[in-house]
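Heads up, this is only part of the complex; the chains shown haven't been moved.
Letters A and B mark the chains as written, and numbering starts fresh at 1 in each.
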Amino acid sequence: MDKVSLQSMLRSFLREDIAHGDLTSEPLFSSETMGSADLVARESFVIAGAEAVAAEVFRLQNPEISCMGAVKDGTMVSVGTCLLTVSGPVVDLLKAERVALNLLQHLSGIATLTSRFVEKTKLYPVRITDTRKTTPGLRMLEKYAVRAGGGYNHRFNLSDGVLIKDNHIAACGSLTGAVETLREKVPHTIKIEVETDTLDQVRECLDCGVDIIMLDNMDIETMKQAVAMVGDKALVEASGGVTLETVATIAATGVHIISVGALTHSAPSCDIGMDWKVC
Amino acid sequence: MDKVSLQSMLRSFLREDIAHGDLTSEPLFSSETMGSADLVARESFVIAGAEAVAAEVFRLQNPEISCMGAVKDGTMVSVGTCLLTVSGPVVDLLKAERVALNLLQHLSGIATLTSRFVEKTKLYPVRITDTRKTTPGLRMLEKYAVRAGGGYNHRFNLSDGVLIKDNHIAACGSLTGAVETLREKVPHTIKIEVETDTLDQVRECLDCGVDIIMLDNMDIETMKQAVAMVGDKALVEASGGVTLETVATIAATGVHIISVGALTHSAPSCDIGMDWKVC
C-alpha cells in the first residue's frame, strides 16, 4: 500500500464527512483544547488498519495529533482491547473520528471474515484469495485487509492479470485460440488464467500451457478429478459461491487457491468505539 | 442525488478497476463488435440503482451503450428477474461490468436490509434511518439505497445537522449550556439534536427546546417513559445496537425515529449476474 495514493484517498473521505465544517464541535471547542481517546474493541475480531489507516486519518486531519499503541494488523483482539490511542486538539479528534472508525470497522470486518476462511482450511496447503468484487473506491484498502486477515490477493484490476471467460472464448472460436492470441499479445510478465466449467476445458488448458486454471462452480468430485489431471502443471483455483460451510471440503480437493468474493462484498463491520479519557 | 457529483465518482471507480486497460478483452474484441447482456437477479432482493447507477456506469464507459428495462428502485425482485439490459460494444460492456455489478449488488444489499427493518416496523408510525456509519466515499450512494429500501436518511455530514454528545456537554459544563451556545451559533435552518442516556437528560432537553432527542442505548422501559415525557414537544430517536430482532419492540415504544448503523455498514451484497445473449 502506498502513502501517496492512500493520503489522497483519505483526504477525500474526510471531506465527504466534514464538508464545510463540524457545526457541533467547532463552536464549542477552541483549537487549543487538547484531549485524548482510545479506540476500543467492543467485540472480538481480527484487526486491520489501526496504524496504516486509522492513525493516518487522524494525522491528516491535523498533523499535531499523535497516535500511539496501534495494535498490529492481523491480531485477534478481544472485547475491551485498546486498538489505538489518539491525542491532540479535541475538535480535530472529533472531526476525524467517524472516518477513522468507519474504515477501521470495515477493514477489520474483512480481515475477520478472511481469517475465518483461513482457519477453516488451515490443514490444507491452500490460499484463500479475494476477487475484484470489492467496494468501488476502496480496493487498495480492502485487499490490504484481506492480507491482514491471513488471506491473499487475486489480480488487482483488469490491467494486471488475464482471466479468460466464456465471452472471450466465444470471440476466438476456441479456448486454445483465446489463450494463444493473448499469450502473443500480453506482457511476458502476465500470467494467463482461464475460467473452466468442464474437465474437457481443464485438459485443453493444460494442452495450451495455461498458468492458472479456474474451476468455476464445479462440484467437489469434478474438482478432484481436475486437480488430479493438472498435477503441478498449473495452479488450480476454485471459485464460485464458496462459503464457510463449503470451504474446507473444497480445500480438501487439493486446489491451490480458493477465491471468495464474500471476503470483500459481504463482511459485516466490527464494533469499535472511541472512549474519551478524563483529563 | 446529483449527476455532476455522481459521474465524477463513477469515473474514478471505472479507473480503479480498468487501470490502463483490460488486458484480456482489448486484444480479443474490436471496438466494432457489438453485444447485449442482461443483469439478472440470482436471488430475491430489493433493488437500488439499476437506472441511476448501474446504467450510468455503462454509459460513462461508452456513451454508445444503450441501457433498457431498468427495474425501478425499491422493487422486490425474484430469482431470474432481468434488472437491466445493456447493449453496445462488447469490450466496453466487459470493462464496465464489474463496477456496475459491484455497485448494484452493494446498493441492493443495503436496500434489502433496510426493507427488512421497515417491514418489521410497518405497524408503527416510525422511520427507519441510516447513520454516518457509511462506507467512506460512498455516502451519497448508500443513503440513496436506504431511501430505495423504504428507509430515511439521517444527517448527511457534520455540516448539515447538530448532534450534541457527551464531549460537547462536558465542554460546556451542561447540556443546556451546550444547546444554548449552539442555538446561538448555528444557522436557523439547522435542527439541534442531543444524545441522551437518562430521563433527566431527556427532561433537560425538553426544557431547553431541543428539536430531536436521541435515546442512546436505553432499555425499552426507559424509552417508553421518555416517549411519554416528550409527547409532541420534540422528535424522539432511538439509537444503538438496533437489530432485526429488537426493532419492532423499540418501534412499539412510540419513538419517531430508529437509526440503524447496520443498514450501511453490514448489509451483505446481493447476488447478481450478467448473462450474455446469443447474437
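Methods note: a contact is a pair of C-beta atoms (placed from the backbone, for glycine too) under 8 Å apart; a residue touches a chain by one contact, two chains touch by 3 or more.
Every value quoted in this text rests on a predicted model; they were computed, and no experiment measured them.
Engineer: Note that 2 identical chains are shown, then give how many the whole complex contains.
Structural biologist: Taking the 2 displayed chains as part of the assembly, the whole thing totals 6 copies.
Note that in this section only the chains that are shown with their structure count from here on.
Engineer: Residues of chain A touching chain B in their complex?
Structural biologist: Interface residues on chain A, with respect to chain B: 9, 12-13, 16-25, 27-29, 33, 35, 90, 94-95, 98-99, 101-103, 105-106, 109, 132-139, 156-168, 171-172, 178, 181-182, 185-186, 190, 262, 265-266, 268-269, 276.
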